[in-house]
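Apart from one protein chain that is not included, each protein chain of the complex appears where it belongs.
So, chain A:
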Amino acid sequence: MAYSFPEEVLEYVFAFLSSDKDRNAVSLVCKSWYEIERWCRRRVFIGNCYAVSPQIVIRRFPEVRAVKIKGKPHFADFNLVPERWGAYVYPWISAMARSYPWLEEIKLKRMVVTDESLELISKSFKNFKVLMLSSCEGFTTDGLSSIAANCRNLRELDLRESDVEDLSGHWLSHFPDNFTSLVSLNMSCLGSEVSFSALERLVSRCPNLKTLRLNRAVPVEKLASLLRRAPQLVEFGTGAYSTEIRTDIFSNLVGAFSGCKHLKSLSGFWDVVPAYLPAMYCVCSRITSLNLSYATVQSPDLVELISQCPNLKCLWVLDYIEDAGLKALSSYCKDLQELRVFPSDPYSAEPNVSLTEQGLVTVSAGCPKLQSVLYFCRQMSNAALVAIARNRPNLIRFRLCIIEPQAPDYLTLEPLDTGFGAIVEHCKELRRLSLSGLLTDRVFEYIGTHAKKLEMLSIAFAGDSDLGLHYVLSGCESLRKLEIRDCPFGDKALLANAAKLETMRSLWMSSCSVSYGACKLLGQKMPNLNVEVIDERGPPDSRPKTCPVEKLYVYRTVAGPRADKPDFVWTMDEDGALRLS
């Protein structure tokens, strides 16, 4: 049965495999295929930077050209992960600088990136092309200066949603005059004003620029000049509009936009004055993606704009759109696939806009391709959820946030178990679900029974007992990420499903009822898991074993306990002893 198939041919064939799943499968066929595959794998995705070490990755895949690494758990976005928890990228950069001189792409999410790391990147990889820092932090605009100055072949610099210490806008001026390779620039998260003339010249000399997302500091009167220099743009993010409408600026903008025949995506719109919106009408017919989530504009003006976008596939908007606006959306935008409605005033007790469950029901009825939903609202009913589920069995992502924790069905005052149950029962391809409102263990029974393709589940202020957690861990076969806060889930369900945790990327539980003793037991018995107790009250040993821990983060790993823990994190170790950093 021994084939003598030339390696080169196999390598050629493997080059057509882009998905990690396929490549992983191929590498399991036999030793020879494993060897061939590992030498030709060019892209590596590391979903948890602590699941594996840089050394292990480099040892197995010596010729990587692109890495994507994720760090902190998702709840870090909402300040639930304390500062200094970890996810430092420097060890990765340092190791890759030595072993991957031809690295071209680094994409990071929720990692701590220092200026030192950025400088090392800029000097170590001669053919460096793509830097994407998504929700990262720890660096300043000085780090960006290094990248601008040294990465001669840079194509993409995307800082989306990162928290950058903005020392000045000078970094942009560090791109050399002979630098022309830029394809994508997203600086929307930065505060400082960059030199406008430097920006203009950069845009002018980069003929392949397709994506330009400006920051707030670029005023509206400057936009036309940039658009005229880059009529080939496909994605454009404006700066702030904070100025009164002026006819000369307006007509200049209209002219500039009309020259952009390839624009598909628009974003920015901070402080937008409604009178400026018509300047974009000429590009609306081609627009597929619209991010109006910073536009504090009322529903009628939003509808005016949206009604001109029949090809809209993705809309991010504030709840100013209201039910009426969503109704209009559902009639004008039949191609809509993704809708995100953000709260304009999340902390006020009373609703400030007329946005209810009805808006979402209407969109679910009118938009047959809708598959991805993020919706903040103040009231919900089982009837509405059932309607949404029946209307849209093709939903893949459903994230609902009813702003008041444990809010019941506002019509019947019952829990929303039935509603969410309908969602998981009808939407058989559902991969991501976020729950809210009043929920008992029953909803978890429904989830465990039906949500077989569910990969990520977010739970807050829900459930009655360990049974809830047990249903999820024992029933959701595809579950990879589970994040829970403020639920009465404790030791029993966790320990009874310990093996399940090895099949998942991670589990986060905060303000629940998991005791320190149970964490210790879990850590002792599951050597392939890092069981991290995060507790800012001091060493868990100073409290009884039955005392619940503040936060628990469990993740599978082949790298063992990490060495960079801060003083408020303890890894429950195999020998039962407390291992401090």
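Basically, a residue touches a chain if its C-beta (ideal position, glycine included) is under 8 Å from a C-beta of that chain, and two chains touch if they have at least 3 such contacts; residues count from 1.
The rule is short, and it goes like this: contacts and distances are computed from a predicted model.
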item	value
Chain left out of the displayed complex - its UniProt protein name, from "Beta-hexosaminidase", "Auxin-responsive protein", "Serine/threonine-protein phosphatase 2A 55 kDa regulatory subunit B" or "Centromere protein N isoform X3"	"Auxin-responsive protein"
Option touching the unshown chain, where A:C40, A:A149, A:A365 or A:A496 are the choices	A:A496
Of A:L433, A:L522 or A:V569, the one touching the omitted chain in the full complex	A:L522
Hidden-chain contact residue, picked from the options A:G268, A:P548 or A:P561	A:P548
Hidden partner chain, residues of chain A it touches	75, 77-80, 161, 163, 189, 219, 242-244, 273, 293-294, 296, 318, 342-346, 349, 376, 401, 403-406, 442, 445, 460-461, 465-467, 470, 474, 485-486, 488, 490-493, 495-500, 511-513, 515, 517-518, 521-522, 525-526, 537, 543-550
